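Notes follow once the structure below has been shown.
Of the protein chains in this complex, all but one are displayed in their positions.
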Amino acid sequence: MSKIRVVHYINQFFANIGGEEMADYKPELRVGEVVGPGMAFKAAFGDEAEIVATIVCGDSYFGENTKEATATIMEMIKGQKPDLFLAGPAFNAGRYGFACGNITKAVKDELGIPVLTGMYKENPGADYAKDVYIVSTKNSAAGMRDAVKKMAPLALKLAKGEEILSSAEEGYLPNGIRKNFFEKERGSKRAVDMLLKKLAGKEFVTEFPMPNFDRVDPNPAVKDMAHATIALVTSGGIVPKGNPDHIESSSASHYGKYDIEGVMDLTADTYETAHGGYDPVYANEDADRVLPVDVLRDLEKEGRIGKLHRYFYSTVGNGTAVASAKAFAEEFSKELKNDGVDAVILTST
Amino acid sequence: MKLELGYVNIHDIQFADQSKVEAGVLYVCKEDIKNLVLEDENIKSVELEIAKPGDSIRIMPVKDVIEPRCKVEGPGDIFPGVISKVDTVGSGKTNVLRGSAVVTTGKIVAFQEGIIDMSGEGAKYTPFSQTNNLVVVIEPVDGLHQHEHEKAVRFAGLKTAKFLGDLAKNVTPDETEVFETYGVKEGMEKMPNLPRVAYVQMLQSQGLMHDTYVYGVDAKRTLSTIMNPTEGMDGAILSGNCVSACDKNTTYHHLNNPVVKDLFAQHGKTLNFVGMILTNENVYLADKQRSSDWTAKLCRWLDLDGAVVSQEGFGNPDTDLIMNCKKIEEQGVKTVIITDEYAGQDGKSQSLADADPKADAVVTGGNANMVIHLPKMDKVIGYPEVANIIAGGHEGSLNADGSIDAELQVITGATNELGFNKLSAR
Amino acid sequence: MADFFIITNNEMVRDKYASQVTVEFHPVKYTEIMRMARDYIHAGHKLLTHPLAGSIKPNETPYKTIFLTKSKKTMDSESLRIIEECIIACKKFGKERFPNMPENMRQDFRTIDCSLCDNAMASAMQ
Partner (left out) sequence: MCTVTPISMTVGANRIVPTIAIPHPLGNPELTHEEEKALRRGLVEKALKALETEVTEQTIFE
């Protein structure tokens, strides 16, 4: 069998180009070269895989020009026809971690080849753990040996398409997919040990993290409401009659953007709800009961608000994954900002 | 309260003309057991089988698993309030036929799960592939109502276990172990610097085939209460729970409660094991609220620093578990909870039917939806004719070659929420 | 008169309790009973029994019985949280395991559901 072809991504620091002062270094492809941490991987891969090229990119450059950098790097990778794409490890370096997470996800999505990176669990880039395998490393480059020891075998497994065991066994950061495995101790012993740690105020790791939500700082108040543009957003599933975008009644995979220029009132003939999580009778009779267009038009006319934004955004918040909802909002929030919207009223059911 | 367990190691089980325990072998005279079980006029016939570790045997549907024990010294007798008269147990000396078990099987309702494979892939997931089992196959009289049928099977198992346990009354144990807990004040004086820890055990208590008995009292009609952990070792808690095979607690589990064992292992060293709080899992929400309020109140009243909380069963007990955890934490008592997960076959679904950020220390017995392949066994004990239904997959999950593709949830004790096993998930 | 009613798709529950309390019987699927209970909760009725009562998995038994208050108040968020979690929990079990269930099996599931209901009844009538 021929060797597994690996392309390795590292930053300017690990390529020995320089530190912060060289962080603007543009993507560079070094065919046939094994650089920095690549040496350790090469040793660990033995005869099974070879690093056919190394890509070096400055962390600031990647962070500030993510789109261009990704496109350039993608082309570099394509040309090498790799079986596996490896990035990092990034340890606790935040921008490097972001780059590793971002580029591995992009490669996985676009090229469909297995990818692997590694970083410290508190690295901001660790958010990508739900998208790609990220090996949990120590928080500094002193943990290189340990990181390579875990990453190299997992990389080979991924490249060969072998079954990936649980995060606890393979050493990757938990990705939300629950996998069974046998622990060293039985559950009751683990429970007693965990309690003793908790009682002593020591660090302990729960085996099942409870769902966790982000917190954001409140935005400042709207100073001049009479001249403000207000947009409506809803998770109550209000859509034009017939649900033109086919938003699902539960676990929605997308959202809709609808023009309400000239619409003064939502009526039973024109709007309805796509939401499957509540009795739709009332919303279908009068969608203003969920999305108060009629009242906002009045307030607009009276000058209480500057204007009602031309588009409203709608999805169904019924069993929809938090990650999806977050992705929707990230996308349309940018649009809202670009369109000069000052504030949003979000209605939910 | 102080109890000495004497372990009589059983490494083999055989049918014989005379029932006895000798040199680590449990000899069973079929007639003895048959006569005992058939005392119940609701039972038409009984068959006995032996299943040993490594045998190519599948037992299904399993109702209960019971370890034979006998009282050697001290008040009361095994299974008080049910098989023996009501008397406080948990002190003196008790002999345990370690390595043996009575397994009951009976077709109480048309749909049944609960598989024990003595070898192969399935054997890894059930602790009862490691015991020398006497399997009691019980056929009820025609037309027996499900409630009476369940009771008949339950009593047959307990009586058989008691009978076998009594065979070891005069046998010198291979090993002994002493367990002792103290009164509140005495414990504090003996271990002034150790954190006070209790074990909160949630008992399934919802209805037919979902019940647990404490000294013979149906747990759903009880308020949360305090018990000495050693009482359970003498059979104070009995299973009448036949549903959700993977995470129900058999009587064997109650007798050998691993949380009790592991807390005792630290007792006097790193913690003071104060005692046990028993609470139930009822269907009525106000009952859930009352029971969890009461549990939290008892935790406070015992001046605990910490508690281990274990769950039993699927679905609505998640709500009891979270209520207990939240309310106990609100009393300033630190908790670790033990549960299992239903994360879907792909492991991507939400594992529990309830959640709270206060539940920050969780031990899991694994994902019960995981699919496993159970190879064909040479022999099936129980009710193979309904294998397709009880196989626990879907209609047709029993393959032509006799193997079964099913979720882990069909295997007795696979994702036990007392933490009996090493299985976990991440 | 007690302030509760029962929604069920189990005729055994209906036949046993309809003469004593209000029983809304709907010959619909398990998940549909859940959905109806959810709509009642949205309308301000309070959940009295846990919708996943019993450890039998949602794709095993066809029968479901739920108790709710007759009176309506402002929506009870605890009831809502529980029913939503239960509906999500139902989904992960996928297809019904025994779509062509024989009558004797149905009868057994009716009996178990009815037994869970008996216990709720004892608490509800207190």
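In this document, chain identifiers A, B and C correspond to the written order of the chains, with residue numbering beginning at 1 in each.
Going forward, a residue touches a chain if its C-beta (ideal position, glycine included) is under 8 Å from a C-beta of that chain, and two chains touch if they have at least 3 such contacts.
As the structure is a prediction and not an experimental result, all values here were calculated from the model.
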item	value
Chains on display which the left-out chain touches in the complete complex	A, C
Candidates A:31, A:264 or A:295 - the one touching the absent chain	A:295
Where the missing chain touches chain C, by residue	39, 42-44, 75, 77, 80-81
Residues from chain A at the interface with the omitted partner, ascending	213-223, 225, 230, 236, 278-283, 285-286, 288-292, 294-296, 298-299, 304-305, 322, 343, 345-349
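In this section, only the chains that are shown with their structure count from here on.
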item	value
Chain pair with more C-beta contacts, B-C versus A-C	B-C
Centroid spacing, where centroids are CA-atom means, of chain A and chain C in whole angstrom	39
Interface hub residues of chain C, defined as touching at least two other chains	88, 91
Per-residue overlap in chain B, given as positions that touch at least 2 other chains	343, 350, 355
Contacting residues of chain B [partner chain A, same complex]	195, 197, 258-259, 261-263, 265-266, 270-271, 305-308, 310, 334-339, 341, 343, 346-348, 350-352, 355-357, 359-367, 370, 408, 416-426
List of chain A residues in touch with chain C within their complex	277-279, 319
Complex interface listing, chain B residues touching chain C	109-111, 146-147, 204, 206-210, 220, 241, 243-244, 247-248, 282-288, 313-319, 342-345, 349-350, 353-355, 369, 389, 393-395, 409
